[in-house]
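Excluded from the complex is one protein chain; the other protein chains are retained at their positions.
For chain A:
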Amino acid sequence: MATLRLNGIHKRYPNGITALHGIDLSVADGELIVVVGPSGCGKSTLLRTVAGLESISDGELMINEQRVNALEPAERDIAMVFQNYALYPHMSVFDNMAYALKNRGTPKDEIRRRVTDTARLLDLAELLDRRPRHLSGGQRQRVAMGRAIVREPQVFLFDEPLSNLDAKLRVQMRLEIRRLQKRLGITSVYVTHDQVEAMTLADRLVVMNGGHVEQCGTPMMLYAQPATRFVASFLGSPAMNFLPVTAHRDGVVLPNGVEVALPDMLSEGRAATLGIRPEHLVEATSMADAAAVLDVTVEMLEPLGADTLAYTRLPGLEEWLVVRLDGAHAAREGQRLSLAFAVAHCHVFDSQGARVPLAEPETQACQ
């Protein structure tokens, strides 16, 4: 059992590119941290520096409060699950799982016991003699997990382990990973670009962008109170609606003149962005104390079954306004709707993209 702590981790490549600009993160024992971000944001680099596959340019990496910067990957007592599994193609499933133990000089009978136990845990007992190429994608994935689990490492590292699976298997393996991680209680760092995976798996979520941590906290906190416009746009599907606004005496004004009553928080005349999630736009008739009412025209509908997504147009605005309607809603394309939203569901970001607090912010640092 272990804790993991990153203090100001920098990664600079010899060609002058800086991939990580001082990452601070502390992972509690048994916690599952998901690092999420668009490609090129440095999340994989972060994982690889923790693994020891990349050197650390600056900063400290502590496992159990022991500085491990200079240790080889094998000495850090971590296990990693790779995106393409990286199973040894010429070895049987058993040998794949046993290889790390063998290299550590574990006695033969203990290797056998641990591999068979892990295989049973992962439903691989029947496959131990097979070669990786004779396995399906899901089975290979489980072998890759097994190879990590069998070592009983201090820290698990997952590098987009589900991105090579088809959608159905991905959902299934997601639950499986969650179940195993809770059951084994191993401290884990999980990297993904898939925000659904991130939201569902994480105890805490770290959103990265351009080598920085944008925000860090529980998935629901990040969803409800995104610290930056980037986090707001990255989490949630369909993405949050962003409307350009100008600060006003009693709130903000949309380009078409509609006023939104908000607590006083920006000096008058400043440009800002108002964010509203699609599910927070409701029909005006069902809301008493709306911050504002928007009259829109439905241009396109996407029925998803439980919900219907309506792509609507607000006069005077270029952007779509996406609304999540009930699946039973009788909206038609071309129809006019009056949409309202509550003050509590408004997100305001200044011109730099930082959140402008409307109420007392709930703070949660990464440390």
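One rule holds in what follows: contacts are C-beta pairs under 8 Å (C-beta built on N, C-alpha and C of every residue); 3 or more make two chains touch, one makes a residue touch a chain; residues count from 1.
Note that contacts and distances are computed from a predicted model.
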item: Options "Ubiquinone biosynthesis protein UbiV", "ECF subfamily RNA polymerase sigma-24 subunit", "sn-glycerol-3-phosphate transport system permease protein UgpE" or "Isoquinoline 1-oxidoreductase alpha subunit": UniProt name of the undisplayed chain; value: "sn-glycerol-3-phosphate transport system permease protein UgpE"
item: Omitted-chain contact residue, chosen from A:R67, A:R104, A:R120 or A:K182; value: A:R104
item: Touch with the omitted chain, as defined above, among A:E72, A:D109, A:E268 or A:D289; value: A:E72
item: On chain A, residues whose C-beta touches the chain left out of the figure; value: 51-53, 72-74, 78-80, 82-84, 86-90, 99-100, 103-104, 131, 133, 147
